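The chains shown are only part of the set, and none of them has been moved.
By written order: A, B and C. Residues from 1 in each chain.
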Amino acid sequence: ACGSSESGGSGSTDEEASGDEQLTIGISLPSATHGWMGALIDSAEKQAKALKESEGIDYVMTNAEDPNTQANDVDDLIAQEVDVIVMLPIESAALSPVGQKIKDAGIPLVIVDRELENDAATVVVKGDNEGIGVNAGKYFVEQLNGEGKIVEITGPPSSVTEQRGSGFKEAVASESGMEIIASQSGDFSTEKSLEVMQNILQANPEIDAVFTQDDGMALGVLQAIKEAGRTDIQFVTGAGGAKGVFEDIQNDGLMKATFLYSPTMVEDAVKIAGDIAKGEEPAEAMVVKEATQVTKENVDEYYDPESKF
Amino acid sequence: MKSRMSWLWSEYSVIIAFVIIYIGASAMNPRFLDMNNQLNILMQVSIIGIIALGMTVVMLSGGIDLSVGSVLALAGVVSVLALNASGSIWIGVLTALLVGSFAGFLNGLMVAKGRIASFIATLGMMAGARSIALYIAEGGSVSGEVSGFTAIANSDFWIFDFPVIIFFVMAVLIYVLMHKTRFGRYVYALGSNEKAAMLSAIRVDRIKIGVYTLIGTLVGIAAVIETSRLNSISSSSSGAQYELDAIAAVIIGGTRMTGGRGKIIGTIFGILILGILNNMMNLMNVSPHLQGFVKGLIIIIAVVFQKRE
Amino acid sequence: MASHPFVAMNTIEKSFNGVPVLKKVTLEVEKGEIHALLGENGAGKSTLMNILGGVHQPDNGQIFINGEEVKMADPHVSQAQGISFIHQELNMVGDLRVYENMFLGSEIRNKIGFLNVEEMCRQTREILAELGVTINPKEYVRNLATSYKQLIEISKALLHKSQLIIMDEPTTSLAEHEVSRLFVLMKNLKKSGVSIIYISHKLKEIQEVCDRYTVLRDGQLVKTDVMENENLEVITKLMVGKSISQERYVHGHEFGEVALEVEGLTSAGLFKDINFSVRQGQIVGFTGLAGDGRTELFESLFGYRKKYSGIVKVKGKPVKINHPRKALQAGMGYVPKDRKENAIIKDLSVIHNMSLSSMGNFERLGFIQGKKEQQKFQTYKEALNIKVHNPRITIDKLSGGNQQKVIIAKWLEAETDILIFDNPTQGIDVGAKQEIYQQILMLAEFGKAIIILSSEAPEVMRICHDINVMYHGEITARFTGEEASEEEIMHYATGAKREGEKIG
């Protein structure tokens, strides 16, 4: 498995290492500060547990609040001589040297969600943050016929927010009639978005549609619009693929579309990591989870009543 | 006359700061004065407001409670589970209150009997309660399945939303508790001079436990409102950083960090100032990147205006 | 004489919150004199000195040092003018060591700027030796008894080689022999040309060391004169407006049942095998030197300290007291010493301090009746002659003596059968002292059992029926009030004599 590792039995009394080769996946994720990440962590752990049961592959999981702590976590994983590492970098730039370090240690690396700036990753499983913005932008242009007043509810400042926002702005800028009249942060939180949307509704008597960067926030926005009894708003879109949003789409609510960015992408990453640990060559070096547009037409394909997210 | 003014200033400078900010906000944005907007602001501050009332009591006693946000999430998650399991709204509400007050009671025990600095005891509770909430909800959010539950936070009474009424009632109750009962008197005494309070035959430990249990109960109430408002609660993001807003409101309201001095009325105006600030930043569409700066600046200015010792 | 006085304060005026505290007060101090500043509690003595020390700014008036006008903008300026200030309230940094406190603000440093600990310790030891104290300079101040803290404050002022030392009630918690050492030192300082302003409520001391005196009353200058041949009665009358007798107060009257009985009370390192009993209507005194453990003994009895063994009986029934609340329920009240740390709640109003230990008396249906509190305070204000314009202000605005009276009122209101007073007249003027003594006597006549702790032998001799003397945590002698003499008490208090068999 870990063929490139030369430190086989370097005096350590680790019984697992001395006996038959125990395979281990190291997983380094950010901490659960919002719903999507909470769901992702949960998916990762479930998948890792499943692998442990079916294949006997062990796993170690770490969570970090900031890039430096994540670098520390990865150091710990390298020190434990895990066979493969799955990492969701908090910041691409900051974790790129860390990826290099993993590569230098001869450990295969599976990157989830956010790409590194170098080629340290063996496999990348990513969603398409920019795609979310671009696809949403296209949808807006189409639905509003190139003319309308739009409100944007962003995530807290971060590269994800940046990518989704700039994709959206680019796509919308193609039409001169489209105007983003307010752009405020809902912190990836339903309650905060509710509050922020209330205030935005107050400031803007005329709104045509609302773009939110996350389904959790979209739910707050829906509530605010409902409470204010506003009828000028034609639709709201989200991102991610949360159960509550799917249900609203199914029920012909104000929610008309969302763009897939499922936290379950980490399951693929963990599975791939398991395969790599067993010595298999990964089938492809890049797995892109399309930011598929989910609307009334195709929502039933994606709806899972058991989902936690 | 002059001494009257200076008395007013020294006792209620926060009210003057409030009036200035209020006038400023009216001048900057005509929509601010809109009746709906005013009611929105009241609604938006009610949850943190209820917590800030409890925080005032804790800080008057010379302590601090950093765990409010996490305990809110935990109480919310557990109460939704109880609600769904029992189908009874009363059981759901009661569970939230019980979880909140029990967490508070534990904080009180640690501070009073364990002699742990309140900062560290409640920091531990903050990590612990969040952790348990995440564990129970598997990192995701849980939604109520009992119809009628959402009515708690979404009903009106005359023009006021129900949460605003609850906030108001709680404010009156806590005011009476602090100024008309011996509990309140003892809290002030304890915060001012713990040893002298003890030598005055006050059971300091019980008062401390009472203080933390009280804020825990208030957090439980806040959890009910928050959960009922959106019929769901997120184990990861709900309540995040509530402690900072609550503490800021208390200090803006003129309560001394070290205890013994301060007023419930001050806290109410403190929380209103924060509410107006958030509202104005959304109304004015201030860049999310700069909102922290504006908010920090105005908080500091409001505090500078206050009487110094 | 053409030359200027060393310090001259001219027509100083000062008011706090619109209440005038000093009204055109003038004070002159010559080089090398010890000048007594006298007056009732709240007369404005400390305020006047705070102005000289740069702590407060006067509303009006000038200060001249050697004939030159100086603006005392802050303590720094005052110190630069050669003025040291021993404040009425102790201002020690508890978490620093003795020598660190002593040199705080004027540390000795070596060539590279590091602190020269050895030199500072040496000088500390030296100066403390002059006052007859041996304390390890590296001991933390928080571990010291109050009297030592006060001695350190004094030493700190001496260290500065100042030209004027202001001593605001420096002897409140000093024992007799410590006071006499201080006086020797003061006289030596005087000889070397240092001036001293001395504030005290102990008039005997004043007569012993002071050259001149100035009396303030209600913020106004009453008289300045030379001390020699002046009658104490006259000065007292100037201060309080009436004459005060120095006679023994207490009369024999019938005692009731035994109210408090203590058998074999022991706490490791603090006190051991304490036995005594107090009857209803009896006043029992405990005296001794600093560190004799009497404070710890009664803090234990009152439940503040929990680690002790022995039997405590209240009205014949054994009680287990592990919290002050239990003591209150058993019928004990306790007026602690060092009121700033132990007694007053400085953020509560005067009225609320009064009612704190007996909230039940003011409650109806669980709510406090503000009016009732106020009325009750009014009666205490008259009975104890508490000087306060507005009882809703916080208690820290009152002068020390008046604060003490409020604390006594607090325990009177609790209506306990047993009352323990620890240093009840610390820093209290002669007039107020007499009022407090009379209150105590009246309480005894009502049948309360009273215990008084004091390091001043004359005090216990004046008001106690029985006197216990403590030394190193043990009761070494027991006198009746009549047979006691100051000299005898000193013998037992210093451990020179002990009377084992009589104490049992």
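As a working rule, contacts are C-beta pairs under 8 Å (C-beta built on N, C-alpha and C of every residue); 3 or more make two chains touch, one makes a residue touch a chain.
Predicted model only: the values in this text are computed from it and were never measured.
Stoichiometry of the complete assembly recorded in this file, written with the chain labels shown: A x1, B x2, C x1.
Basically, only the chains that are shown with their structure count from here on.
Common neighbours of chain B and chain C under the contact definition above are absent.
Among the other chains, the CA centroid farthest from that of chain C is the one of A.
With centres taken as mean CA coordinates, the chain nearest to the overall protein centre is B. Chains A-B form the pair joined by the most contacting C-beta pairs.
Centroid to centroid, with C-alpha atoms defining each point, chain B and chain C lie 44 Å apart.
Centre-to-centre separation of chain A and chain C, using mean CA positions: 70 Å. With centres set at the average Cα position, the gap from chain A to chain B is 32 Å. Residues of chain B touching chain C in their complex: 3, 176, 180-182, 185, 188-189, 191-193, 195-203, 260-261. Taken in their complex, chain A has these residues touching chain B: 32-35, 37-42, 154, 156-157, 181-185, 187-191, 194-196, 198-200, 202-203, 216, 219-220, 223, 227-228, 244, 308-309. Contacts from chain B toward chain A in the complex involve residues 29, 31, 34, 36-37, 40, 43-44, 134, 137-141, 143, 154, 226, 229-230, 232, 234-238, 240, 278-279, 282-285, 288-289, 291.
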